[in-house]
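Mind looking over this structure? Questions follow.
A single protein chain has been removed from this complex, and every other one stays in its place.
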Amino acid sequence: MNIFWEQVGSGLVTGGIYASVALALVMIYQATHQVNFAQGEMAMFSTYIAWSMIHAGLPYWVAFVLTVLISFVGGVVIERVIIRPVENAPVLSVVVVFIGLLVIFNSLAGWIYTYTIKSFPSPFPSQPLFGFRYVSPHGIGAIGVTLVVLVLLYAFFRFTPLGLAMRAAAQNPASARLVGIRVGWMLALGWGLAAAVGAVAGMMVAPIVYLDPNMMSGVLLYAFAAALLGGIDSPGGAVLGGFIVGVLENLVGAYVIGNDLKLSLALVLIVGVLIVKPAGLFGKTLVTRV
Amino acid sequence: MAALLSAAKLEAFYGPTQVLHGLSFDMQEGSITTLLGANGAGKTTTLRAVCAMIRTRGEISFDGQRIDARGTEDIVRLGIAHVPDGRGTFVHLSTEENLRLGGYTRRDRHAVAADIERMYEYFPRLRERRRQQAGTLSGGEQQMLAIARALMLKPRLLLLDEPSFGLAPLIVGQIFDIMRTINQKEKVAILLVEQNAAMALELADHVYLLETGRIVISGDAEAIRNDDSVRRSYLGY
Partner (left out) sequence: MDANTTAIATRARFLNARLAGWVALAVLSCALPFVISSYHTFQVTMVLVYAIALLGLNMLTGYNGQISLGHGAFYALGAYTAAILMNSLNVPYWATLPASAGVCLVAGFLFGLPALRLEGLYLALATFALGVTMPPLLKYKALDAVTGGVQGIVIIKPDPPFGLPVNQDQWLYFFTLVIAIVLFLLARNLLHGRVGRALIAIRDQPIAAEAMGVNSAIYKSLTFGVSAMYTGIAGALGAIAVQFVAPDSFDIFLSISFLVGSVIGGISSIAGAVFGGAFIVFIPNIASQISKAAPWAIYGVFLIGFMYLMPGGVVAFLRIALAWATRRFRK
């Protein structure tokens, strides 16, 4: 039974990370109806930036905040400079651009930082808190950070004028322009936020899986599965989906198919969701009029 | 007196297709002008052209400034509010959020809150539904919401596209009464596109009649109302 709760515990930790990346994916999807295939690599690159700062002697939380800010600006710049020119191109061309980004980030990371695995520090104490043995202290900290980020985002979108404007721009860009919202910049902001959230996710997962340029590809796949499971246009669903996928992954890996094939769970989940309920648990089912 | 809005040789395109062929018209401050014409005449297109929602050639000026080269968001900030055909409501947001978005560009938070209250006075039905999702409002209520949202901008010019569309005659009458009130109390000029020519002529000061992207008749609303031949051949009654 101990093993079960351990698996659930670490599943919640990784689930929180999947939830964050899934949220970033959903945010960009809601605003642009595009899936950002490069989300994982951007998060990985941000984590490397944090690593360089920590290595240069900066205290952890200073590096953390700086990385989040840099990632935010980076996301905004990428949207304005690289994505905007192909806004109206066919879907496939946009997918290729995302793939180009993915490849560039992956390769740059490998070039600048080499492919040797690096360890990434955790800001949380290494002794188990209150003797709680099912989740490591870093795990609890990671879940905590994830929840804080999610709550902040929720509050931002729900209660601030800018958040309202971003929601409006995503739902109905034409009407948003008619009330004076600069829709292009709202898109860029969305990208910035998604990049920042991704950076947090990367910094939380790196201590667990160690830092290397391919760190995020598995995470990205699980995040896709989570976003689909929750509903690709439901932020709350994406978060819940993330936790579910995290726990499921660990339980299935421990009890059913072994760790090697864990990734295929993501495939099964994705295909399964898409067949049974394409809108996901909380997404809006689209009924098209013939 | 200089015109509030004027257009000279305005052409408009949907992609490669030209839809407006050299329109020239103007509007005075505080006046109500209506664009009439059959389906496809280019009335909605004209409103879209003013707001730069489509590609145009030619000159458009608002309050003495050229606006034809600017983007929609900038034009709106100069004081032009557009209620598009289909209302353009943010259907997933609440009624009150829709109104707040109308005031998005304004800096004075308290005045915006006060204006939201004023909108509820003009349209009491909206106050009852303030927290309700806007997409669940009835057609008439959504039209009222769309107009209220536009007014939140404190515009000098209000572009209204077919406000009577799909609404019961009673509601249409109410909406037209409100428009008259708004024009008189708030001194907002109104450029109205309407299929319902009779009601539009009652409201307006000036009329332009469009046919396949050109103005064929321009004149005083009163004169057109009393001109049987024009009414019969162009307006069908």
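We just call them A and B in the order they show up, numbering each chain from 1.
Methods note: a contact is a pair of C-beta atoms (placed from the backbone, for glycine too) under 8 Å apart; a residue touches a chain by one contact, two chains touch by 3 or more.
Just so it is clear, the model here is predicted, and its values are computed rather than measured.
Chemist: Please provide the labels of all shown chains that the missing chain touches.
Modeler: Taking every chain of the complex into account, the missing one touches A.
Chemist: For the chain left out of this view, which of A:Pro59, A:Gly100, A:Pro125 or A:Gly144 touches it?
Modeler: Only one of A:Pro59, A:Gly100, A:Pro125 or A:Gly144 touches the chain omitted from view, namely A:Gly100.
Chemist: Any idea which of A:Met1, A:Ala56 or A:Val91 touches the chain not displayed?
Modeler: A:Val91
Chemist: Using the touch definition up top, pick the residue from A:Leu23, A:Ala63, A:Ala225 or A:Leu248 that touches the left-out chain.
Modeler: Result: among the candidates, A:Ala225 touches the missing chain.
Chemist: Of A:Phe4, A:Trp111 or A:Tyr210, which one is in contact with the hidden chain?
Modeler: Answer from the full complex: A:Trp111 touches the omitted chain.
Chemist: List the residues of chain A that touch the chain left out of this view.
Modeler: Touch with the absent chain occurs at residues 34-35, 37, 82, 85-86, 89-97, 99-104, 106-108, 110-111, 217, 221, 224-225, 228, 232, 260-261, 263-264, 266-267, 270-271, 274-275, 278, 290.
Throughout what follows, only the chains that are shown with their structure count from here on.
Chemist: Would you pull the chain A residues touching chain B in the complex into a rising list?
Modeler: 161, 164-165, 167-168, 171-172, 174-183
Chemist: If we count contacts the way the header does, which residues on chain B are in touch with chain A in the complex?
Modeler: Within the complex, chain B contacts chain A at residues 51, 53, 71-73, 76-77, 81-82, 84, 88-93, 97, 100-102, 104-105, 149, 153.
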